[in-house]
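So the structure is just underneath, and the comments pick up after that.
Removed: one protein chain of the complex. Kept in place: all other protein chains.
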Amino acid sequence: MNVLSVQNVSIQFGGLKAVQDVSLEVAASELIGLIGPNGAGKTTLFNIITGVYKQTSGKVLMNGLSTEDLTPFEVTNKCKGARTFQNIRLFKDLSVLDNVMVSSHGQIRYNFLSILLRTKTYVENEAQIEKRALDLLKLFELDKKANELAKNLPYGDQRKLEIVRALATNPKILFLDEPAAGMNDEETAKLLQLVRKVRDDFKIGILVIEHDMKFMMGLCERIYVLDHGQLIARGSPDEIKKNPEVIKAYLGEEEAA
Amino acid sequence: MRGFITPIATIIASTLIGLLLMQVLGPYHQTVLAFVGINIILAVSLNLVNGFTGQFSMGHVGFMAVGAYVSAWLSTVILPQFSIWNSCMATPIVGQFLFLGLIIFGGTVSAAIGVLVGIPSLRLRGDYLAIVTLGFGEIIRIFILNVDQVGGARGLIGIPDLGGLPWILGWAAMTCVFCYRIVRSSLGKQFMAVRDDETATRSMGLSTTNIKVRSFAIASFFAGVAGVLFAHETQYLNPGTFTFNYSFQIIAMIVLGGLGSLTGSVVAASLLTFSLEFLRILQDLLGVDLRMIIYAIILIIIMLTRPDGLFGQKEIWNIWKSKARA
Partner (left out) sequence: MLGAVTAFLAAPMFGTPTEPSLPLFLGVFVITMLVCGIIGYLIERLAYRPIRDSPRMNCLITAIGVSLFLQYVTQLQIKLPAPINLGFASIHSFGFGAIPQSFPELLKKVNVVEWTIGEQTLTISNYQLVILVLTIILVLGLQWIVFGTKLGKGMRAVSESTEIAKMLGIPVNRVIAFTFILGSMLAAAAAILVSMMYPRVDAMMGSLLGLKAFVAAVLGGIGNLPGAVLGGLLMGVAEMMTVGYISSDFKDAIAFLILVGVLLVRPSGLLGKARLEKV
């Protein structure tokens, strides 16, 4: 069963058809890319998939469940899909460690009294969560900065922290919205390795939006191309590179991958 | 259990201090200190909602009124009808336990009302939430105004004299300890996450409405506690006390102290309560009520010059640590 199945999804804002009849599939442990010129509707599609927007028509199935009437937090908890954001939305006034720990709390419920009295169960559970959070941070080389405030991190680290935070929710599919934005070549190459490692170690499906073609061609197994809200091409990176429709859509932005 | 040590130590310490102060201070100074304690409870609990969770609640004393009137009504109108209540109240130790029961009951009712009010309101965005909470505060007050059994506009007199400084200081200290523990716990982090970015919080699998309602309920509980203590300290209740003006004073306290700082709320509550009393002396001297004018001017100046408040988002030990490093 595909971990994500988007079927003929459309959304309309007043007169603007932001997404028209888009379908895509992500199988377990697949690395899939979503590209397209600015304004093509990629982030809008993400928002529909994760329950932030409600589609005008079409269906989204995540891990077998329809996201139709689910709120974003239900999508994360029930369908096990987590995301990062195009404009970084970290918890700025919380520490790096806290950012990750908060995400683990969606799965734990504490008795209120145990917080007040700091019972053994509470203390032990929190210690466990903290250890797991630190392990995740170590993977991304952020563990040394665990106690720094998220807003004080350099930009590249903030982007990485967003990914760690999403991973802490134990997802089966990860949605990354422009994770390499603002990174230089070296950082981007490192990120590529990291994302692949995440897929290999955690065995989750990953759907990525990015503009950096080298990154996408190197990372993704399959790519979907969106333009003006419509799907204009799909296939392997090689097929996409040679597709005339794709080249036309990117006219003026040609990048030899 | 380790977790019990601090609360018990706090209760013992503050009770002893309270008893000591009762011997040393005259009745006027005791009353002022009592009001400081009550305002501390109100300010610290409101800071949970407005400061840490970032929600605009403007009706906090409405919940104080609920606690106050529930306890007053029970102890003045209902329960004295039962001789067993009267005999228990006369007994020293049992009487204290009954008072504790009243406090917890009053707080719980306030918390329940808080949940009732919070569930529909907390879905709303900032400005809307502010107005609605303000409205609820007024609705509660007007409702109380029209219940004859608790005196209506004339007020309720003859509330038993229970509590006093040991109780008030004890609860003020407990509120600080408990709120501090909440703020440092996973729940506290969820509060701050909601404050920083609701959308992201939702996307991380947390129900923001749930978190907001919980902060509201906790704050309302302590507001109710403050109400009960207030009722039995002044022994007279009048709905005119629980107006938006009072809610506003509490908001001013937490903004002055710093919205993310519990220490700040304690300091600001103490400072402002003391200064209002001091200004009252000034008023007697000059014959003109300049209190509210000076209060308003001070507030505006603080807003213009140091909007983060005295402590910003830090607690007192953060400041000591950074001073020690330097």
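In this document, chain identifiers A and B correspond to the written order of the chains, with residue numbering beginning at 1 in each.
We adopt the following convention: a contact is a pair of C-beta atoms (placed from the backbone, for glycine too) under 8 Å apart; a residue touches a chain by one contact, two chains touch by 3 or more.
Everything numeric here is computed off the predicted structure, so don't read it as measured data.
Across the entire complex, the residue among B:R123, B:R154, B:R184 or B:K321 in touch with the chain not shown is B:R123. Screening B:Q30, B:N50 or B:S261 against the full complex identifies B:N50 as the residue touching the chain left out.
Within the whole complex, the absent chain has one touching residue among B:G3, B:P80 or B:G135, and that is B:G135. Checked against the hidden chain, the listed residues B:A34, B:L259 or B:L310 yield one contact partner: B:L259. Where chain B meets the omitted chain, the residues involved are 50, 56, 120-121, 123-128, 130-132, 134-136, 138-139, 142-143, 145-146, 199, 244, 248, 251-252, 255, 259, 288-290, 292-293, 295-297, 299-300, 303-304, 307.
To be clear about the criterion, only the chains that are shown with their structure count from here on.
Between the Cα centres of chain A and chain B there is a gap of 42 Å.
Here chain A touches chain B in the complex through residues 50, 52, 71-73, 76-77, 82-83, 85, 89-94, 98, 101-103, 105-108, 110, 112, 115-120, 122, 126, 129, 165-166, 168-169, going by the rule given at the top. Every residue of chain B that touches chain A in the complex is listed here, in rising order: 1-4, 7, 178, 181-182, 185-187, 189-190, 192-193, 195-197, 199-208, 214, 260, 313.
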